[in-house]
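Before I ask anything, let me first share the structure, which is written out below as structure tokens.
Only one protein chain is missing; all other protein chains are in place.
The block that comes next holds chain A.
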Amino acid sequence: MNESALDRYFDHFIQKDSSKMEEMEVNEEFFCLLPEELVTLNKDDPGSSSSLDCSSQNPTAAAMAGSSTSMLEDRPTTLVTSVTHQQEFLPQIQNIICTVNLGCQLDLHLIACKAWNVEYNPKVYKALIMRLREPRTTAMIYKNGNLVCLGAKSVAQARLAARRLARKVQKLGFPVRFLNFKIQNMTASCDTFTVSLEQLALQEHCSYEAELFPGLFYSGIPNLSIVIFASGKMSLVGATTDVQIYEALGIIRPILSRFRRH
């Protein structure tokens, strides 16, 4: 991911100083965005609304004082997939769709004959499907030279994959160029805490139909759609850059904190 965007996100939302890592104080950053009356309410009873939690607060009050302090002592340089406290709200890109123009007409029959890892059924679809092992991606190549690449897990991988595909086509004898490379769409996933979808659904820009789909759709951010599930897992679709994903998480995080449910 974009390292500078990651740095800004960490600096703003995830502090390095371990002495401030108590849960209540971390939440204060989010609560400062809330109206005054909710701040006090949340300080007493953070993020919960069911009667269950009123009863559970007292026995756990003593233990709350000693909440986890070892959050993020080292900034992780790699993205690991196991859910720990460090990984809350750390998005992982799952898919990138990008396009590039090869700048020449292509003979798809010739490519289908001469290249491995290729599918071409003009009766089914007019484009040729080409796959790469590394990075593990799939591309659709059209006769006019347009190429759509899917499956990369980072912007750099997407660019590398597109270049490798273009090089592959070039080796087959076409005067290929690498024009207008553009990331069209990014899908990212993120793990957070459990959320009360019924209460979140009362907010604006939220659409939750349990009879149709178990997730809640949040459409408050232009050009981005977020699907949030009860377990706290969410998926962000529609971004074109890493920065947009971090910004979206910055917007959704305080909203989710208000409806956190234990």
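We take it that contacts are C-beta pairs under 8 Å (C-beta built on N, C-alpha and C of every residue); 3 or more make two chains touch, one makes a residue touch a chain; residues count from 1.
As a convention for this text, contacts and distances are computed from a predicted model.
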Record-based protein name (UniProt) of the chain missing from this complex, from "M-phase phosphoprotein 6", "Cytochrome c oxidase subunit 4", "Gap junction protein" or "Transcription factor IIIB 50 kDa subunit": "Transcription factor IIIB 50 kDa subunit"
Check each of A:N101, A:Q157 or A:T240 against the chain that is not shown and name the one that touches it. A:Q157
Checked against the full complex, the residue among A:C104, A:M140, A:L172 or A:I251 that touches the missing chain is A:L172
Could you list which residues of chain A touch the chain missing from the display? 23, 50-52, 55-56, 59-60, 62-71, 73, 78-86, 88, 92, 113-117, 132, 134-136, 153-160, 163-164, 167-168, 171-172, 193-194, 196-198, 201-202, 204, 207-212, 214-215, 229-231, 262
